[in-house]
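Sharing a structure with you now.
The complex appears here minus one protein chain, its other protein chains still in place.
Each chain gets a letter, A and B, in the order it is written, and its residues are counted from 1.
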């Protein structure tokens, strides 16, 4: 069976760098990017992430239908780095009409991951360890992102929590 | 001695489900619920939690005086699941007049837990790993909830941090 390596952590905890370092152990590398450059700050963050990855990856950009993006991987792929589930949760909330459409989209990813013919490294964020947000949309986002984390982590063969740049093995 | 099992984690980290799964290992189960259904969203959350528990528990509802609620448990009880300390901290802040009354209420719980004649599973939340809240009430809540967590966890025979649905053993 192929490995599904789940890497989570807070903002600026070093999770993307750690996931990258794991991916560099593979030969033919793909990167599945979920971020959409909807403002200047986001463009700058994406630009920095791209620079960090340099030339070592073939990048696929897909904000919503991750199962379809994963189905495009060639059989020659050794690893795909999916970064990240939390941005994806935000995209689903923004673009899909209701909970049912979001559930369908999540279910499709959960079916696609174990069927991959290469290893997969999945990056996510811990967003639920602060105060309950006053904004109802932020609470809904927190719920969706948390459920996505639980469901994907349940499929993982390996899981890490990054804390101040240090990986802590969860599984 | 009876076990005090402390289960913490962020919102949607799977802590209540994990606590439930631990409780299902016992025969005669009690549930001590601290949540008050003060709005529709809360009612919905409570409803979902009740459904998840189904028929396997005798439920006691008590928002404030947890020591009194625990004293109602029959000697035949095998386990009580207390869910959760963080909602309780909010209730104390809302209903009790000052820090002194809150301290008294906390002290009463800390005396009651080790005196139980059955095992106890206590659920709480990590709420202090985000940005310092601008709202002074939110800062005060964060302080109270954090102190409660420290004091109850100090009594625990077992402690877990849930992270993306995965339990990490703290003690």
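As a working rule, a residue touches a chain if its C-beta (ideal position, glycine included) is under 8 Å from a C-beta of that chain, and two chains touch if they have at least 3 such contacts.
Because the structure is predicted, anything quoted here is derived from the model rather than measured.
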item	value
Touching the absent chain when the full complex is considered, from B:27, B:51, B:75 or B:131	B:131
Footprint left on chain A by the chain that the document does not show	9-14, 41, 126-131, 133, 135, 138, 141-142, 163-166, 168
Chain not shown, touching residues in chain B	6, 8, 10, 124, 126-132, 136, 139, 142-143, 145-147, 149-154, 159, 161, 168, 170-171
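Simple rule for what comes next: only the chains that are shown with their structure count from here on.
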item	value
Where chain A and chain B are represented by their mean Cα positions, the distance between them in whole Å	31
